[in-house]
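Apart from one protein chain that is not included, each protein chain of the complex appears where it belongs.
Showing chain A:
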Amino acid sequence: MKTFLFPLLLSLLLSCLVLADPDYNERLDLQPLTPASLLASFNFRSSAPLISYERQHFKYIPRSLGQILQHAKTRELHLRFTTGRWDDESWGARPWGGAKEGGTGVELWAWVEADSDAGSFARWVTLNNALSGLFCASLNFIDSTRTTRPRMTFEPSSIGFNASNEDLYLLHGTLPREVVCTENLTPFLKLLPCKGKAGIASLLDGHKLFDASWQSMAIDVRSVCPSDGSECSIEMEQTVDMVLDIERSKRPRDNPIPRPIPVEGLRCDESKSYLQEGACYPSDVSNGQSWTIAEIFGRPIQGSCLAEDSQGSPTDSVYIHVPNEREMYIYAGTETKHPSGTSRSFTLPKSEPFEMVLSHIGPQSFNNHSIPPLYASRSFTGHGQERGGVQTLLTNPSTTSPISFIYFETLPWFMKPYLHTLTAHLSSSSTPNPHLIKETFYRPALDRRRGTQLELLITIPAASTVILTYDFDKAILRYTEYPPDANRGFDVAPAVIRLLPPFGDAPEQGSQAPVYIRTSSLLLPLPTPDFSMPYNVIILTSTVMALAFGMIFNLLVRRFVGSDEVEGWDAAALKGRVRGRLMALRSRFMKGGKEKKL
């Protein structure tokens, strides 16, 4: 239960805020994860009445995105840009319960209104092409082989309209190879009402964001029709989560090269038993770190952005989760300490910069208490260019309750799994346990048309590890199907794991935010040809054909005679003839010369 505390707390706080200002609000959560790393969660929410959105009167919902969604008849959109890997072991549970992050690269899923499967796919392609232009990402490469229609993994977050309508189709696509970078951040910021010029968005800078250990940008658009019958609205949420390495971020921008720390500045781990005079073992627990916002993000927050509630009083936009006893200083703005004792919030001044100093004096507290509900890691097994295997380790850390979840994997068509080899067994026993996998949804791949879709409902008993394995064949691609730099390997999209609420208390937690976990993506080496192959093939076949032709032709055309009967090719005669020619030429030249002389 503890594990749900963090996301629950956040969602509760957010729901309070949503009530305060219906149009726009933003919020920055700072949470030290370990002494060396800091999680910064930026969240921007805007909403508009559904009617004015449909009439194309845009205010805080950006026109560029709104028009795309209307053109592609998209009712709900989720777009993720992620780089790096969330380190479960040291950072604990994921922010937002993993609901606001995607797999490495770009991930997109949407509910599209259409009258048939084919129609929904056409709209999906339209949507991808348009978003590709808007976000400068290769989303237009999400074709039928990268598109799946998950059955159990995703549920619409829109409230109030009937999601099980016949005319709504869920489509999901991933681009694990996409490199997320500044060109994706710039359009992301342009969608915000204050464009990154004011408010917490002024901290978002490509240099810092893409230097982070892990970062995820998310856009969610959904429609909300309150059950009390008030008017429907459309809600857009933009989220940026990043885990900053504090030491790394504090490096000055004009002098980013790391240099040796002077001896006085070294932080040594004195607890080692083998510590000797003059030796220093660097301590990773840098207790008593102090930092300021400008140090970490490169600049202070540039005033507030529309941070006023309907009464005109400023709302809190910056939250930091450290014990109340830790000393902090702020310049401008006001501070509120929350009764929970581990968090406090700040309002931003209207137009002057906001700066905050977290001193090293006071108790430390980190995210250690929030153990993730599940550990998942996936890797390739086997060797060779022909076949291989996938092994996923799923660990339930809870000592008391079993956990059940949906494991969703999409594999490219050139990776051909054998479903009969799919087995799950507990790490304690070597024999497969058929009761672990409760349900399987499998959609086999079609060559060059669609990928494999695999959805499993798995239950893991308390405090145990399940090993899920299957074997696959590697297909051989056509010459033109290899991407540039084919020897790097082919990315396989991360598996998505959706945790189901515990069976016992499912009813009262029905409205709880879903919890997702994503594994890292895999790099699949495929047999790659030598790319000068076509010319080699042309020359080889030509040679063979020429040989065959020459033989047959000569057999048919040549006359065969005894070796002593061969005509011509008499060396002496040839010599004589050449000499004769030369003499003739010479005499002609001589003659010409004489004539000239004359």
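Here, a residue touches a chain if its C-beta (ideal position, glycine included) is under 8 Å from a C-beta of that chain, and two chains touch if they have at least 3 such contacts; residues count from 1.
In the analysis below, contacts and distances are computed from a predicted model.
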| item | value |
| --- | --- |
| "Proteasome subunit beta", "Topoisomerase II-associated protein PAT1", "GPI transamidase component PIG-S" or "All trans-polyprenyl-diphosphate synthase PDSS1" - which is the UniProt name of the missing chain | "GPI transamidase component PIG-S" |
| Omitted-chain contact residue, chosen from A:Pro150, A:Gly173, A:Pro193 or A:Pro372 | A:Pro193 |
| Per the touch definition above, residue among A:Ala462, A:Met533, A:Ala573 or A:Met590 touching the missing chain | A:Ala573 |
| Residue, one of A:Ile361, A:Ile476 or A:Ile538, that touches the chain absent here | A:Ile538 |
| Chain A, residues in touch with the chain not shown (by the definition above) | 52, 55-60, 62-64, 67-68, 71, 130, 190, 193-195, 197-198, 305-306, 535, 538-539, 542-543, 545-547, 549-550, 553-554, 556-557, 559, 561-562, 564-565, 567, 570, 572-573 |
